[in-house]
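This report concerns only the one structure given below.
A single protein chain has been omitted from the complex, and every remaining protein chain is retained in its original position.
Presenting subunit A:
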Amino acid sequence: MSDYLPEEVWIDIFTRLQVKSLLRIRSVCKFFHRIINNPSFISDHITSTKRTRIPLVRYLTGRKRIERKEHYLLLPDDMDNMQELDFPFKSKSFKHFRIVGSCNGLICLSDSKGSYLCKGDSAYGIILWNPSIKKYLTLPKPLRSHGAYSFVLGFGFDLKSGSWRNCNAGAAPYGIWKWGSSAYVNGAVHWIGYSPRTEEVNHGQSRDLIVSFDINNEVFKEMNLPDDLEKWGLELSLGVLGNKLAAIQYHSWKQRMFSVWVMEEYGMVESWREMYDVDMMGKHMKFVGFTNNGDILVEIASHKLVLYDHNDLRYINVGVRGAKDSFHMETYMESLVLLDGESAVSQSKAITCEGEAR
């Protein structure tokens, strides 16, 4: 066999294979096993342009606690081939896990009593889960090292070092709206936040802005919102449209409408552009996420997931119904990251953050 092809050719062939095939052919021979387990292959496999990114929607069903089930559904471009992932975990909190983010095939879940981690909440812990290889890792509970302040979580990947390491950035010099979503773009996690109130700046007025945390150099930075949005931080969500940072404004004050803004050139405040508006037709709707082709997914009042086609200006029922406010969307891709993690295969007993099955 090796008479035919050198190792780098096998690597090239293997980067084109789906995760499930790779997990199988690991047992062909020791040579294949070594190639596929190699961290540099795992990272080549991720960066290979052949990997597709698919929207992943989470929602909760079941009214009674015992009936509750978290669903993780992949929504490919043609909605006919939706696929549900096996979800082996059980939240110890009153509802469901909070999804911190998703990156390189890993989904970061946090379990806490409240919807958000803050002082007084009992945090059960954080899980990194790779559904494509059914493996997971639990992380230590966050340290409460910053006194009376609460904290938010973000999840991303260091594009430059390409490896895991400890971050110790200390406290953000900004406020961050805790309820807001975070967005991972360009090697940094972004939140909607506000500048501290100082007399020198802004005459004591707080100003809404985007707070970013660069994972490589561990630095917090601020980025201005478009002028039109500067006072409306409380009505904003962040998302990723294409590979660009997007801000979604919910006009509750005026009329029921969404505006979608995109930062065309990362870091350039003047490149913010209003892409389109979504008329909610007098109904209550909640932004969930973007699909690959830029349409938006919203949760409507009857707790159904609906796709808004922004070209044809029409709503399409996805056919999914879940508990109020349980919808969340991330972009997902397959990967071999965490190959040596704990097994997260669905069994009769669900896995909790503390590792104990119940």
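Assume a contact is a pair of C-beta atoms (placed from the backbone, for glycine too) under 8 Å apart; a residue touches a chain by one contact, two chains touch by 3 or more; residues count from 1.
Definition applied: contacts and distances are computed from a predicted model.
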Chain not displayed: protein name in its UniProt record ("SKP1-like protein", "Electron transfer flavoprotein regulatory factor 1", "uracil phosphoribosyltransferase" or "Potassium channel domain-containing protein"): "SKP1-like protein"
Touching the absent chain when the full complex is considered, from A:24, A:53 or A:284: A:24
Residues of subunit A (touch criterion as defined above) contacting the omitted chain: 1, 4-6, 9, 12-14, 16-18, 20-21, 23-33, 133-134, 343, 345
